[in-house]
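Just one protein chain is left out here, and the rest sit where they should.
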Amino acid sequence: QERTPVASLIADTIRFDGASTRLVARGNVEVFYDRLVLQTEEIIYDQRANRILVPGEFTLREGDDFVVHAAGAELDSKLQAGLISTARVVISQQLQIAAQEVHRADPQFTTLNRVVASTCHVCDKGDVPFWQIRAARVIHDTDGQRLYFEKARLDFLGVPIFYTPRLSIPEPGVARASGFLVPRFTSGTTIGASVKIPYYWAISPHSDATITPFVTSKGSAIIEGEYRRRVQNGAYEMRGALALRDRLSQEDYNGYFQSEGRFDLRNDYQLDFAISLSSEFDTLNEDGFLDNYGYSNDDRLTNFIQITKTTRTGFFYVGSSFTQSLRAVEIDTDIPVVLPEIHYTQSYVDPIFNGKANLTLHSVSLLRNLENSYTRIGARGDWRKEWHTGQGLVLGAAGQLNANLYYGDGSSDFSALPILRAEIRYPLKKATKNATHVIEPIAQLIWAPDDPWGSANQDRSTSDSTTAEFEETNLFSINRFPGFDESEAGVRANIGMRYLRYAPSGWEMNVTLGRVIRAKNLNQFDTSTSTGLDATNSDFVGALSFSYSDQFQFLTRMLADDDFNVSKNETSIVFDGDRFDFAASYVWLDQYTVLGQPNRQHEASLSAAYMASDNWQWTADWRHNLGTGTPIEGDLGLVYQNECAEVRFSLSLQYDADGNIERDYGLQIAFSGLGSRNKNTKSAHRCGV
Amino acid sequence: CGFEPVYGEKSSASALLGQVDIQVQNSRNSFEFRDRLIERLGRGDASAPYYLTYEFGITSDDLVISDSDNVTRYTLSGVTRYKILERASNTVVFTDKVASNTAYSATSGTYQTSVAERDAHVRLVWDMAEKIATRISIVAPDWPK
Partner (left out) sequence: QGASLSLSSTPHDASQPVEVTADSLTVDQASRTAVFSGSARVGQGAMRLGADQIQVTYSDTASEISKVSATGSVVFTNGAENAEADRANYDVAKGLLIMQGNVLLLQGGNAFSADTLELDVLNNSANLTGNVKTVLVPK
């Protein structure tokens, strides 16, 4: 017969009165029952009535999660049922509830009457906490880990802002509890004032959903939904929104749907997919539904499904993709569906020179409005071998062969281009007291025929090599075209050097400099002056970066021709201080610096965050078009954070070409210490400060 | 002027060639990263004395937004945190991180832009692999044998 737990008692003195079976314990009195501990100076235990009377101040504790400080109580000997008067209950060190009366009916339910609850520090009686909930009664369900308020009023800085007859919130520390989340308020020129009231639904241990009604003062009514699901071999998410009434467009029932997922298949294959579709009814302003309601400003929604596998010696990819373009200039019908694209690479050790030989088989088919417009099947062979001489020279030999068979618009063709490369590098190092310097001169001589055998696919709408970058990351590469359709032809030399200042705990610096010298200009990289690769001898490529541990990074890369006018400059600075951090970027791109980019781009952006004090933080983002001298977009944010709340004010500005500005204000309040949001001890409000 | 070759007769960088096995992760970036490191450090097999593990952190941001509010150029910033494990004693002999950055344009067709994005990722991981190879070649002397 399982022994029922018995309440035990420790005290400095006990007086025992046999006649009236009353026992008086005094001095450091502690009563233990199961996980409950009562600590006080004096108790009177009446054996016949089996009641414990606690005349003075006492603390009743259940582990660390439930602590009652009170001024008097009458409890049963199991410290369960009973009445406690003027108590202050602390739940999981986060939520404090001051109650006139605490009535413990049984182990699961505690009833608190005439209550003030808050997770904010309350310094002394008169002090008004940042927020508090006043209620006639609270029922604390310890098994269900929930608090049910009756006739609850939410005060903010002492001002009542919300009343509800019924309110139920999860116990602090409960991460997944269904219920309403804190509403979000925004107001802006596009959608007017708006409120979102999210409802979180913990469906099962491995799936949950959030349903959010979103209404705006201009009359739009939208239902947002989000669903997250973890399955045995992966997880997927779905989210979307459906406008029951959309005042910003002729049509109602605008919306969008997105989903992503990743699944581990048998023997190490992995499946990833992403779906992103949006309605495109013509809106009054030319921004789409996603932009109007602040979901995203992506103008190309990519949908793909792919299976990949990587092993020690190989890589396999098969995927299909489709992109919905919201750009006014792109009509959906001429956006190709990639159905499918296959890459299969195997890496071998070449028996003759003990070098590395990679063979990649690839194919792609592009569909345009349901009929096949282009298919390419090809192979790429890559061979590499490096020798290290006694004097420290690194000699490299490499070869690449691209062979493609392709069909498009009724015609089919073949093209192939071999490339050979000889390389010599001479890395030198010098160790000083606190850094190691490495200088590495590099010279590569590359041979390739001026024209491919057969003819390469020059069709701009189907070739995958219509854009090419020229920067320090591909200065020394054997073939700078991004895809398979075209390969770099002709005889040329990549010459340059790299420098590294390496100091594990100090300033680090990287420099790369070089250029490409060609026998003949084959105009593969567009005729404009500034791709850097257009003339016989390319522009100088330079990149300089230095960084100081995690705190500071600076990078600038440049493309400049012989008389030093710069056709490309991308610079970025990142600084992470403890109270202040910022990131800035500057871009200057001359016309055609990038294939297919006719107009000049000159832009700077800055984002900064400053912790003015433990509680106040400013954030600012700004993007400016230096070409036209006009701003593009900006965000200003002010965040107040203390131990029990986070209030976020935000202002975002969008400037469009003809100068009018969209302003959106946002107010977001989050209560910390409830549910899964722990109290923020870093910026806790300190009494008397 | 005090510079000496990194590789050479008795240099520990030469001794290290072919001695580092590199972790396999299931992604194109990982395959290309491993491929370039194998070119520089030699192919270490599963029983090689050193084992390199790594973790990519790649973020993409809008670099240029045209006035019709379309993003025309993206920048990719990459950080690779890596560790070198001495397999026999199962101790980490070297921990470091390298950073790199590249950009690609989104002005061509949707398919061409996705190929440009993929090529940008490959350039990024190749550049980080080159940086790691250079650093390993100068730090190798301090590793316990």
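First chain written, first letter: the chains are A and B, and each begins at residue 1.
Just so it is clear, a residue touches a chain if its C-beta (ideal position, glycine included) is under 8 Å from a C-beta of that chain, and two chains touch if they have at least 3 such contacts.
In this text, all values refer to a predicted model and were calculated from it rather than measured experimentally.
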item	value
Missing chain: touched chains present in the view	A
Subunit A, residues in touch with the chain not shown (by the definition above)	6-19, 21, 23-25, 31, 45, 47-48, 50, 52, 77
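In this section, only the chains that are shown with their structure count from here on.
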item	value
Whole-Å gap between the CA centroids of subunit A and subunit B	23
In the complex with subunit B, residue positions of subunit A that touch it	268, 270, 287, 291, 297-300, 302, 308-312, 314-315, 317, 321, 323, 325, 327-328, 330, 335-336, 338, 343, 345, 347, 349, 356, 358, 366, 384, 386, 388-394, 426-431, 436-440, 460-461, 463-467, 469, 471-474, 477, 482-483, 498, 500, 502, 504, 510, 545, 547, 553, 555, 570, 572, 585, 587, 589, 594-597, 601, 603, 623, 625, 628, 630, 632-633, 654, 656-657
Interfacial residue positions of subunit B with respect to subunit A in the complex	1-9, 11, 14, 17, 24-28, 30-31, 35, 38-40, 43, 46, 61, 63-73, 75, 77, 96, 99-116, 118-120, 123-124, 126-127, 131, 134-135, 137-139
